[in-house]
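Here you go, one structure.
The complex appears here without one of its protein chains, the remainder shown in place.
On to chain A.
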């Protein structure tokens, strides 16, 4: 299964950007916390503690803002600038998460924007890369 090469139509972004971003962000942080708890996501939380993150899904018009402390992730309700921001279209974010595409490749091709604390970005990227999905039910969705 490959992620199709699509960009969401602008109407999606104009609608979605008016909706509250909390529900999808809550889903994301809940999933992250579950993965950490089950030891699938080998996060060294002390490296992430106190940092604010933003995942900007450009064509969907959704900004997912969350933060980390020593123990867990939570929805970030503040208006402060994030320490790290990833921005890309939905299809490219999906390709990255499903390991169809290497983030460096997307970056070279200007399909992925990384802003803020570059070292934190590297920690997050390498954290995602180090997840061994083969031990989880999600393995069948992964390209490799």
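Definition applied: a contact is a pair of C-beta atoms (placed from the backbone, for glycine too) under 8 Å apart; a residue touches a chain by one contact, two chains touch by 3 or more; residues count from 1.
As a convention for this text, contacts and distances are computed from a predicted model.
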{"item": "The complex's invisible chain, by UniProt name, from \"Response regulator\", \"Ubiquinone biosynthesis protein UbiU\", \"Branched-chain amino acid ABC transporter permease\" or \"histidine kinase\"", "value": "\"Ubiquinone biosynthesis protein UbiU\""}
{"item": "Contact partner of the left-out chain, one of A:27, A:49, A:81 or A:113", "value": "A:113"}
{"item": "Residue in contact with the excluded chain [from A:6, A:49, A:81 or A:143]", "value": "A:143"}
{"item": "Chain not shown, touching residues in chain A", "value": "47, 87, 99-105, 107-110, 113-115, 118-119, 121-127, 129-134, 143-144"}
